[in-house]
Every structure is written in C-alpha cells, then in structure tokens.
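What you see is the complex with one protein chain gone and the rest in place.
Naming follows writing order (A, B, C, D and E), and every chain is counted from residue 1.
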Amino acid sequence: MTSTSDSTGAAVRADGRATDQLRPVTVTRGWLDEAEGSVLVEFGRTRVLCVASFTEGVPRWRKGSGEGWVTAEYAMLPRATNERSPRESVKGKIGGRTHEISRLIGRSLRAVVDMSALGENSIVLDCDVLQADGGTRTAAITGAYVALADAIAWGRRHGHVTGGKQVLSDSVAAVSVGIIDGTPMLDLPYVEDVRAETDMNVVVTGSGKFVEVQGTAEHAPFDRAELDALLDLALQGTTELTRIQQEALAREL
Amino acid sequence: MTSTSDSTGAAVRADGRATDQLRPVTVTRGWLDEAEGSVLVEFGRTRVLCVASFTEGVPRWRKGSGEGWVTAEYAMLPRATNERSPRESVKGKIGGRTHEISRLIGRSLRAVVDMSALGENSIVLDCDVLQADGGTRTAAITGAYVALADAIAWGRRHGHVTGGKQVLSDSVAAVSVGIIDGTPMLDLPYVEDVRAETDMNVVVTGSGKFVEVQGTAEHAPFDRAELDALLDLALQGTTELTRIQQEALAREL
Amino acid sequence: MTSTSDSTGAAVRADGRATDQLRPVTVTRGWLDEAEGSVLVEFGRTRVLCVASFTEGVPRWRKGSGEGWVTAEYAMLPRATNERSPRESVKGKIGGRTHEISRLIGRSLRAVVDMSALGENSIVLDCDVLQADGGTRTAAITGAYVALADAIAWGRRHGHVTGGKQVLSDSVAAVSVGIIDGTPMLDLPYVEDVRAETDMNVVVTGSGKFVEVQGTAEHAPFDRAELDALLDLALQGTTELTRIQQEALAREL
Amino acid sequence: MTSTSDSTGAAVRADGRATDQLRPVTVTRGWLDEAEGSVLVEFGRTRVLCVASFTEGVPRWRKGSGEGWVTAEYAMLPRATNERSPRESVKGKIGGRTHEISRLIGRSLRAVVDMSALGENSIVLDCDVLQADGGTRTAAITGAYVALADAIAWGRRHGHVTGGKQVLSDSVAAVSVGIIDGTPMLDLPYVEDVRAETDMNVVVTGSGKFVEVQGTAEHAPFDRAELDALLDLALQGTTELTRIQQEALAREL
Amino acid sequence: MTSTSDSTGAAVRADGRATDQLRPVTVTRGWLDEAEGSVLVEFGRTRVLCVASFTEGVPRWRKGSGEGWVTAEYAMLPRATNERSPRESVKGKIGGRTHEISRLIGRSLRAVVDMSALGENSIVLDCDVLQADGGTRTAAITGAYVALADAIAWGRRHGHVTGGKQVLSDSVAAVSVGIIDGTPMLDLPYVEDVRAETDMNVVVTGSGKFVEVQGTAEHAPFDRAELDALLDLALQGTTELTRIQQEALAREL
Partner (left out) sequence: MTSTSDSTGAAVRADGRATDQLRPVTVTRGWLDEAEGSVLVEFGRTRVLCVASFTEGVPRWRKGSGEGWVTAEYAMLPRATNERSPRESVKGKIGGRTHEISRLIGRSLRAVVDMSALGENSIVLDCDVLQADGGTRTAAITGAYVALADAIAWGRRHGHVTGGKQVLSDSVAAVSVGIIDGTPMLDLPYVEDVRAETDMNVVVTGSGKFVEVQGTAEHAPFDRAELDALLDLALQGTTELTRIQQEALAREL
C-alpha cells in the first residue's frame, strides 16, 4: 500500500500506475434494454450504472417556461463498499454525502445543457454505484454525460426535441486528484483516497473550462503551489476522459 | 402479444417458448470483487444482483443462542422498470411490495439453513433488481441461494463456520406460473404477467418440497383443478432451476 | 398445550375442538353508529373491528374511468397481543407485516367486486384488531366482506350506486390451516400457530373458488400430499364461514 | 340542534338533558382477556377502550431510582369520527392534537400515583377511541383511571408491587364544560362542542382538587364570572364520575 | 435558589423580585430587515424572536371564504437551554411539547383577529426561542401579538388589507404564574418553574378577558382558593404586559 519510487525517481503506485495516469476506463452504452440512455462506466474496480430517463413535460414550477430540466440522483448499493452499509430507504432518510453528490452531478450536467433547446422535457440521471473503489462521483459524472447524450438523441429521434439548436453546448467529465506523501496523483482508488492529505474533485468541459472545483484538506491545509499542481493534473485527466467519451459515443449503439 | 396455437395444438408464446418452458436462465457467480457471495442472475431480460454479506455475530436478540441469522432485502433500481419509479430512499419509506418480497426471500432461504450449524454468524442477502421483466422475486430467490452457498463456503474457508454439520440442508429455487387465456404457463415475463388471470409464485427445495406457495386470483378466482395444474408446472420449473444452480456451483469461482 | 388423541384416535386440541372444527365465530353488524358498514367479527378470542367507509369519488389516477375503488388498512391496537407492542404511528412507519396483510385484505375483497357496477365511488375497509389470538387476517377478511356488503347497500339506498348490475359478484371468506405434529388442523389460535410446521391462509369465494393461497413452511417444507390435505380442510372451513356470513347479512340491521 | 328553554326557563338540550347533567356513562372492566387492566368507557356515544399494560422495570433514565413510571398514549381509530381520517401510522407522524391529549392523560394519572409505592414498574395506558362524539379526552382519563387501578391490583396480586404504602393517593376523573348561547353546560357531545363559545376540560381528584384546568375561548374570550360558573359545573360532574368509578371498581371483576 | 421573607413578611425571590412582579420585559420591534413584523421579546433572560410573515392568499381549505388565516410555529434553538438538545429537524419529527405550544400561540392570536376584516391573507408567526429561562410560551404570545400588529399594518399600507373594519378586535398577552412553597408567584424563571407545585399559563386580552387558562398540578393538586389567587396574579401581570405592548407599538418603527 506504499507508493515507492522507481529508478527514474518517478513515484510508483500500488497498482503500478504513473502518478499522472488514469485507471483503465471503460464506458459501455446501452447496458439496459429500455432506458433512453444507459451506461455502465468503470474506473478500475469502481463500477457505476448511469441511466438517463427522458420524459415529456417539466416540474410544475417550470411549466410554460419553454425550458427543460435535468437532475440527478446518486446512490450506492449496500454492498458496493467493502463493508455492507444499511440502505438509506430502510433508514428512512438520505445521508448528507448522498445529497451532496446528487446535487454535484446535477449541476455538472446542467452546465453543458441549453435548457431552451431541450424544450419542456425532463431528464433524470440515476447513478447507482454497483461497486465502489474511490472516485465514484467522478465516474458517475463522466458516465452520466454519455447517458445524457444518448437520451437527448432518443428525444430527437422520437420528435420530443425539435429545432435546429444543439442541446449540448459542450461535453463534461470529472476526475479526482490528491496529494499523497507530498506527491500529486491522478484518479485515486480507495486505498489512496484514505491516505491523501488533500483530495480534489474537478469537473471540466470538453473545451477545458472548469465547471466545479472542490478541494478539501483532509489531513493538512494546502498552499497555492500545491493547488496549482493538482489543477494541472486534473486537466490532463479530463482531457483523456473527454476522448474516451467521444469514442464511446462514436460507436454504433 | 398474443399466445396463439401452433399446428400441434400447443400454445405458442410471444417469445416463442412452449408453455412449460423457462426463459434463458444464467447465473454468474463472483460478479463483485469483495462480497462473500455475489451472483448476477438473469431470467430472460430480468436481471437481479444478489449479494451475500457475511458478518461474525448476530443481532442482539439472538446473542448467546449459538444460532446464526439469515435475512434479505429486496429493492429495485429506479429505472429497472419501463417507466422510472421514485426511489424509496427519497420517499423516506419502503413500500408494501418491497417489504413483502424482502420477507419472502428471507423466509425462503432460512427454510434450508441449519442455524446452529451456521453458528453465531449473520448473512444478509441484498437482491437489487437492475432490470425488471417479470419474475423478479423468483429470480432473486434462485440467485440468492447461490450467493448464500458461496458466502457459507467463504465462512468455512475463513474459519467462522466450524463443525462437521452441513449448514445447508437442501437447496431452494423459485418460479412464477400463471393462467393466461385459460392456459397454465411457466415463468411469466411482464407482458404475460399483466394479462394473467391467476398468478402464482412457488418456492421449492431441491428435493421437491414446497417452502412457499402464493397464488393470487388477479382477474378471476381459480378452481382446484387449475391450482393443481399450476403446481405441476411450477415443480417442473424448479427442477430445472435446481439443475442450473448445481451447475453454477460446480464451476470454479 | 398438547394435542392428544381421544379413544377414537382423532386428535383432540387444547380447546377441545376437533381438527376440522372452527372456533366459535360471531359476526355483529352495525357495531358503530355512523359508519356505512361496521362489523365486530370474533374467531374465538380473536376480535377484529371491520369498518367500511363509503365516499363518493375515486383517487385521482382512476378519475373518469367509470370504475370504483376498494382498499383496506389493517392494524393492531398496541395491547391486542399478549405483550404490548409499540404503535406504528409512534415509530413513524408501518411494518412489513402490516403492509402485507392490508394488501391481502384489499386484493381479497376486490376479487368479488364489479368495479364498474360500483361506479366512481370508493370504499375503505379499516380492520383494527382489538384482541389477537391467531387468525387475525382471516377474521378480518371474513368480517370485512360483511361490512363491505353493508356499505354497498348503504350506497344504493342513498343513490350513489345506481344501475341494475350487482356490485358483489360473489362473497369471500378466509381461514387459516396448519400442520401440527403431522396433523392438519383448521383455524389455528395463537398457541397452535406458533407450533405449526406449516401455516396456510386460504381465501375462498362463496362459490368455492380460490382467491388467495398462501402457504409457508415455518419449520419444515411440505410435500404435495400435505398441501392437498390442507386445501381440503380450508375449503371445509370457508364453506362454514360463508354460511355464517349469509346468516348475519340476512338479519335486520 | 338548538337548545331551547322549557316552561320553567331551564335550557333544554338537543338530547333532552339538563344543562348540569352528564350523558349516560358506563364503565366496563375486563373488556380484554389478557391485559392487566382494560376498560371500555362510554360517555353517551363516545366509546374509548382504555388498556393498562403493566411491565416490570422502568425506562433507562429512571433506573435505580426506586420509582415507577406511568405514561399514556391516545389515538383514534380512523372511522371513530363521522368522516374517516387518515391513520397517523400511514402519514408517518403523530399530529399535534394526539400528542397533546396523550400528554394530558399521562400527567393526570401521574398526579394520583405515588411512584415510590409503585416501585420500579411501568404502566402504559393505551386509550383508543373506537367512536367519537365529543369529550374523548375526558372519557379517556375517567376510564384510564379504572384500568390503572386494576393494573396496580394485578401488580400487587402477582408480587410486583410490595410494601404497605398505597400506590394511588386519590382517584381522578375529567369532564368537559362549555358556554353555549351564553349558557354554561356540562359534558358536551360533538354538536354542542362545535357551537361552544368557550370550551373547558377539567381534571379533578376524588377529593375535589384540581389536577388540570384547560379553558379555551373558541369564539369569544370569557370573563371571570363565566370561568367561575364553568368550574362549579365541572366539579359537579366529576363528583358524579368519581361515584361511577367507585361503583365500577367495587364490582367483582 | 431559595425564596426567603424580608422584614415586612413578603416573600423575596432569588432574583430579588416581589412575588407579584414581572421580570424586566423588553419588546424590540423591527429586529429583522425584511419581515413584515419582527420582534425580539425578552422576559428577563428568556429571549424569543417573533417574526410575522404576511402572504396574500389562504390555504386551500379556506379559499373563497373571504376570510384570512393566522397560524404559529414555535421552536427552540438547540442551545437555548442550559444543555444542548438535539434539533427536531435532525430527529425527523416534532415533539409533543413543540406541537402543543405552537397550537396555543396560534389559538391565542386568532382570538383577537377578525378574519373577515383580514380578508384572504395569511400570517404565519414564527416564534424561535434564542435563549430559554422559563416562560418561553408566554413571552412568545406577548411578542407575537406585536409582530402580528406590525404585519397587519404592513398589509394595510401595501393595499392587501382593505375596508374600514379593524382586523384586531383587542390585544393579547400572556404570563405564567405558579405556587412555590405555598406562595403564589408571577412570571416564573426556570429555577422557580421546576420547583412550582402548580404551574399556570394564562392568556388574557387587553380588555381583561381570558383567552386560555392552562393550569397543571405539577406536584400537588390545587384547591379552588389557590386557583383564584393564581388568576388574580395573572391578571395583574397581563395588565402590565398590555401597557408594555402599547408603548412598544406607539414608538416609531
């Protein structure tokens, strides 16, 4: 569980990756038979099912606006983690972490959606973590974007989305970065995540602009230079994720 | 969506099956990396993830009894069905149907477990429906049995289950049967389920004894002869499912 | 608490009944002053108040259908049982067993109601157990049918139910059966219920057709012959209950 | 629904009672077979089942104090009232009125209990309104006292309550009074209750001392003279109720 | 914490007050910048923020009646008391005491409001206890009346309340009284409240009529003479509080 240095002086991680290397990422579209968009996204052992449900109409408070709505709900299966956690449905309430991540995913996707081009239609993104090994929220955002794109295409094919305007103004992807033993690293699995002094989730558009930057000093406050290094690393990671999303969407469904 | 008759007079179903034929059934063990038992079970398009979590110790009310405990929780992902349903965690309470099926799965598994041979250990079976096309509770029981067997084997390998006694006294599987247009049929997908006059779920041990018989007249009360025909069909189906479970468990994990 | 055999070889039960004999059953109509139908039903010491509330109109999802709606809610007073149980209103949620029985009662009654003959009217059956000594759900169904019949008659007298069609296509009653020390027995009180190897609740129409068959192996799976014996016994019991219902409804209210 | 005057100038009420007359009151002890105390109390058509459950031991916060605990829970069956109300268990929370009355009943009973004479035992009073026609909380207190007395006697007979001290220092009863069309009246049924300008519930000990005085100006604030008249009337009513309680307790159970 | 007697024989209280003396009372209007009425009321160390929110329209069940609606919600900040209490929002339900006081405040204010003069407008009074030292409910009523008066004036200035009729038919104030060591005392702080044999909250209009009288025997039932003495003391206190309210409302806002 240590990150040592190889002969070239570069840190080597427990899973053999370079510090600036993503885990193997796969994006499987059409994972369900009925949903308008459904993607199984994997960042290493982290496995999230992202499903987009397209419905005509919008919530009451948005009716008559001519604009659509996109929202997200994140959840974990009870045994996604190494120890089983009680179900939030059984506890009768949703925890703070779940709320926070659901809101983050929703905001991140809305940043690239032109709501008037979507028209009065709603898309809900359900991101259910089947297996968790760090980075579940960033995997969820990355996969949810692809499911969203499929659902919008479905809406256009079925005549619910009309007009010449693009609904998606850009793409969006996310990655985690952190500082471990003083070294900035990209895309942390669970064993690295718990050791990180600082942990940051960064959401970036396909054109390289920031949508969200959330950095937290888990064990030690960080200075401006460390922040800069983390941002560099994150941009490198989201550039690669954007390419993987494009390739996935280019494939025949 | 009609079931017609072929030249031999036998009813033919929308998916081409004979009336006494199961859908294609697959049982994939070890679907998750960490859980003590994890099975993806598929009955046609119905897909349920059954995960067994083994923990030492038992609930407070059972402490000191020398006996173990097995329980189950069933749930559906919001978009498992054709139209998205709101999450029970968001609604803040679990519906009647969810409760009912969770209790059924738990009772069915406990019927084949020797609690004193298990010792003071607990196993929770989480059955999460990823995609629903009829028969989710029977698929869940059938898959959960295999996950349970794997978790018990894990407990023995890790020294938590000791002694020479078998923990599992038998195997258990379940199938749905129903009467459609007067014809008894085996293993109903959603389109048949909604049309069935009578719907029955039958849970049977590997040795052919009944654990649960739940028959409901959805549209028309049924007579004793119809009940007998349904029971015959169900026993035929669970015999086949028992064979599939055995084959799955015979494979190297 | 033992069931011994008398000289003729027939099992004798703790309360002196033959194995195929019901407990004393009483059905008291008009137990409340205002409700459209209200019945106190007693199966031995089990005492359930079944109240039918008739209201014009139907739930939103059924409006404009021309059809009515019948539903049921089951509950126990906290000290119905031998030890006081906490109120579900205080716990803030309804337990699985309560849900399950409420759903069973509703389904059983709907099986004999012609919803279009009822017209757009709703009837709620509240079945509150005042004292529990086994068989509360079967007593509830048996009593609720009588309260339902009274409420429908009320609706006709007050001009809410019109047209020449019968609303009730049949009557419905229910009884429990079980196998104790290898002997099938009818209508189990609490002391027998906890000892039963197999427990079955059977809901049958006045014309002798099954509406629900719910058999559970509490301690030992049961074979086909045992299942057949239980079904025979249940049909004998519901035939007697149907007669008691008819006599009750024949009396002046 | 009007209260007119007869030739002597005294107000006559819709049900023919004099202004200072109680409705017919009945107190039926031993209404359930198992509970340590159980009373069906009727004030006219108002019918409340008051059940006392005796258990050894006290809540955690009172352990080791040598003192007992008495508490109460009040509830209405859904169709106790003229129109059905939704169950609080289904709504998932208890309303303000229910809480308030439960607390009132508990306080009223505790006022006559010597907790150290009770010893470390707990008694819960469940007051369930089967039919409501005004005055449910006062009927509940009046009936609950009798159930409480029976439960304490049970505790003594079974050796849980020991020592020579009386547990009950006094008896307690309650009645409602109100001003209708300027006339103070005793024991209001529903039709009078909704018309009352002022409504008061008074809880009084057998020796004529006040335990609770709760007066509310429903439609018009009241002056000191009116308050005095209401208190006089209430004391007259509770004197009569005390006598009825004594007679009930004097009967063989 | 003792109340001794001075040389004149009059009881002296821990804080030096005479038995018939209020604590220092301050009423600060306009404590918030945006609310239609906002008052910080202080009875000694007890400090309650009373905020009146005026909105056009009424709840659904009152629409078309031509009448308005006034309601109140009472709550305590977690550390208002000497030991921190868990938040009711975190516990997920509101306790009985909170419900009871909210209902009392609402009823007390409605007693002096002419709902048809208010027209179809709603006013919610939020009474949040910032610091609690006894008498929080009476302080809340006293302060809420002033906030209500300001909100009604706001409604008139902004053209929501029209017509020549007065909305407020009277003013309303409240005070606690109790018997401590046999001596009736006015306006009890926490240290006296816990020692009181009898505790009474009295709500009185500016013209000296009773709106609510709630007396509870905390440790010993009280007789008629004691009740009379408490009522006298309460009327003296509310007369003084009425004067303080009038002075506060006479000041420029």
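Of note:
Definition applied: contacts are C-beta pairs under 8 Å (C-beta built on N, C-alpha and C of every residue); 3 or more make two chains touch, one makes a residue touch a chain.
Source: prediction; values computed, not measured.
Although it is not drawn here, the omitted chain touches the following shown chains in the complete assembly: A, E.
The omitted chain makes contact with just one of the residues E:26, E:65, E:89 or E:246: E:89. Per the touch definition above, the residue from A:132, A:231 or A:248 contacting the chain not shown is A:231.
The hidden chain makes contact, of the residues A:119, A:135, A:184 or A:215, with A:215. For subunit A, the residues touching the absent chain in the complete assembly are 93-97, 99-100, 102-103, 107, 111, 170, 200, 205, 207-217, 221-224, 227, 231.
Residues of subunit E that touch the chain left out of the display are 32-35, 38, 45, 49, 51, 53, 55, 73, 75, 77-79, 81-82, 84, 87-94, 98, 124, 126, 128, 130-131.
Simple rule for what comes next: only the chains that are shown with their structure count from here on.
Common neighbours of subunit D and subunit E: there are none. Remark: the per-chain Cα centre closest to the mean position of all protein Cα atoms belongs to C. Of the chain pairs listed in C-D, A-B or B-C, the one whose interface repeats that of D-E (more than half of its contact pairs identical by residue number) is B-C. Relative to subunit B, the chain whose mean Cα position lies farthest away is E.
A straight line joining the Cα centres of subunit C and subunit D is 33 Å long. Of all residues in subunit D, those that touch two or more other chains are 92-94.
With chains as nodes and touching pairs as edges, the resulting graph is an open line. Which chains touch which is summed up as A-B, B-C, C-D, D-E.
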